[in-house]
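Just one protein chain is left out here, and the rest sit where they should.
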Amino acid sequence: MYEVIAFYIFSILTVGMFGIVVMSKNALYAMSALAGGMIFISGFFFILDAEFLGVVQIVVYSGAIMALYAFGMMFFDTTRDVSEKMRSKKIAYTLSIISAVLIVAILCMPLVSESIEASYPAMENVGNIQMVGLILFTKYLVPFELAAIMLLVAMISGIVLASKKMDEHLAIEEDECEMLKEGK
Amino acid sequence: MEKYLYTALFAPLVSSLFVALFASRPKMLFTGVIASILIAISMVSSFVLLIDVNTHGALHVNMMDWIVAGNLYIPFGFVVDEVSVIMMVTVTLVSTVVHIYSIGYMDHDKSFNRFFSYLSAFVFSMMILVMSDNFVGLFIGWEGVGLCSWLLIGFWYHKHSASWAANEAFIMNRIADLGMLMGLFLIYWNVGSLQYEEVFATLKDLDSVVVATIGIFLFIGAMGKSAQFPLHTWLADAMEGPTPVSALIHAATMVTAGVYLVIRCGELYSMIPDVGFAIASLGAFVALFAASMALVNNDLKRIIAYSTLSQLGYMFVAAGLGAYWIALFHLMTHAFFKSLLFLGAGNVMHAMHDELNIKKMGGLYGSMKATAILMSVASVALAGIYPLAGFFSKDKILEVAFNEGAYFLWFALFIGAGLTAFYSFRLVMLVFFGEKEYIKHGFHPHEAQPFVIYALLPLGLLAVIAGWFEHQFEGFTTRLLARYEIHISHGIEIVLIGATLCIAVGGIAFAIYKYQRGGFSKTWEEGFFYKLLSNQYYIPKVYELYIMRPFTMLSQFVWQKIDMKVVDFTVDSIARTIYKTGEKSRKMQSGNLSDMLRWMVVGMVVLLVLALFYRPMA
């Protein structure tokens, strides 16, 4: 019963938060709403007995990624409303609604293959975190290592890209802008 | 003995491939010499095999499997028996002479090396044709000689007439080869094998209609290769090729492949005497028909070509009436004297700077004695005068026709013999004797190089003596081929021989008498028969008018209406649609990321729709 209540509360909250993210004109609001939505999603993970993933969601998404965004936004002017010149909104909404309806229609149908067999079934008396560790360091060891390398690469590239000419003026560099325009 | 077999077979191939390496280079004497040596090696091997077959009997080897698929089993098998060894000896002997002769004849040609490559390739194909132990190998050789014939007729491809003649020969043969292929398919369909032995062993169990159909289809193939009526026009036009080619391919070997096929399938044709009689009738008709055209022609090589046609008719009479060994005998003797005649004609052409009109020659005896003697010998042999080669073989054919009670055929051949004698000596008289017309046209004839004359001597010798081995030949070949009994009494036989000799001698005498006095008067040339004959009975014209023209019109119609307006139009409109789609959809590429994302979502929606409605597993 609690599960049902929790599901609906989290659903409404998540949808609302993400709606703000999509609709808001203020970047700061949007970011805050996104961070909130991330935390509510971790609530779903807890409901679904994926405690480890829920924690990771909070730590990585709400903590690291949103912090990264926050720092990134310091470069931009966030107080001003974002003015977006939207063209043909109708198309965007129509397409979204169609795809939403289609996805829902597909997902509401009975699953095509009923006989899915678990390749890594949950074991008795083994906690979620322990199980994740077992699988991650046996079957998924190589992808795990690759993910580590990918993160390292991303980190280095992020540093290199963002720190370029950090000491110089942050606004438009006149000569480069000229060059861009000429190059075009 | 197998090594001799392989030597005989593959020496020409080695020769061809080796010389082909230098095909596009300027003349190199050694290519001709090496080709001649290799062909001579093949000839020696063939003679060794002849002796071996005579003492130990046929030799059958299976080189390797070729096609093994389901029930179809076709090996690369070769058989050297009494028939094929005779063919091998004839082919390689004439080939060797022609190769050596060509060194002299093609001396000034800039494609000297290419010529020898083709010529040796031809010999190889011919050896495959005669040595194969199954119909498929025979067919491969059959097509191989056809290809080489095409290459060699069109050897001077820059001449329009030569390339036209080459194509004509090739296309005519193709029509006939379709018949041959049908025959082969029928054989495989009904027998399940294409090995000669198995085919002939099971033939008697087959329905006679099927056998007759097979026989007819195979003979259609033979008709094309041996230029029998109505597919005969290519042979005369094939004289556009170099003269050694005419001697080798269009007199001695390739054109006799049809006769060889009938002889080889003797067991088949002896089961269907009616078809055999039709073959014989056609042969007799061609013998007379071609001889009549030779009477009036003024082209040196064409006269000999018609003569070849006529002699092929004789061979088919013998083969059709079941006298296979006699057909083979005439094939062999004919190869000797006819190639000699052609090679002599080549010498004359050389001396006259490629002039072919015999009316412009005359009196060449003074400047080219050796050639004149050799050609006269060959002509006497062709006319069938005792004791030269042609007498024995041709006379036997006449006896066969008489013996079968086919008096009409006999009479046609009898007349043909007279005509043969007449046109042969008309040629000899107009070229070598009489008025020296060439002086008026400003020619300075000279005798060919000595080694060329020496190369011709073996042929000259054989043209004289080949007939003397008639009984040995009969004994040798009838070990494999059906024996042929002649029932007519000795007296009648003597009378027949005498009559034939008389008409031949009469023909010769008439020719000599008439052309010593300057030939026929001009009024003859105005006559209807003369015109009919010199226009080859208007058959080429008829072919052009009723086959080529409609076909060209049909082709043009198909090209302009169907190909251009339907096929090309379809292809073009596909291309145009694609172009237009590209033009239209270029606008999609606005460079705006937002638009691109929108298109991405459109794609996703399409995929979702597909996922909703397309259920492969359901």
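Chains here go by letter, A and B, matching the order in which they are written, and residues are numbered from 1 within each.
Definition applied: a residue touches a chain if its C-beta (ideal position, glycine included) is under 8 Å from a C-beta of that chain, and two chains touch if they have at least 3 such contacts.
As a convention for this text, contacts and distances are computed from a predicted model.
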Task = Tell me the UniProt name of the left-out chain, picking from "ABC-type quaternary amine transporter", "NADH-quinone oxidoreductase subunit K", "Multisubunit sodium/proton antiporter, MrpG subunit (TC 2.A.63.1)" or "Peptidoglycan-associated lipoprotein".
result = "NADH-quinone oxidoreductase subunit K"
Ask   = So which bits of subunit A touch the chain we can't see?
value = 3-4, 7, 11, 14-15, 18-19, 21-22, 27, 30-31, 34, 37-38, 41, 44-45, 48-50, 52-53, 56-57, 60-61, 64-65, 68-69, 72-73, 75-76, 82, 84-86, 89, 91-93, 95-97, 99-100, 103-104, 107-108, 116, 118-122, 131-132, 135-136, 140, 143, 147, 150-151, 153-155, 157-162, 164-165, 170-173, 176-177, 180, 184
Remark   = Even though one chain is not shown, subunit B touches it at residues 586, 589-594, 597-598, 601
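In this text, only the chains that are shown with their structure count from here on.
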Query = From the C-alpha centre of subunit A to that of subunit B, how far is it in Å?
reply = 84
Message = List the residues on subunit A that touch subunit B in their complex, please.
response = 87, 91-92, 95-96, 98-99, 102-103, 105-106, 112-113
Query = Which bits of subunit B are touching subunit A when the two form their complex?
reply = 594, 598, 601-602, 604-605, 608-609, 611-612, 615, 617-618
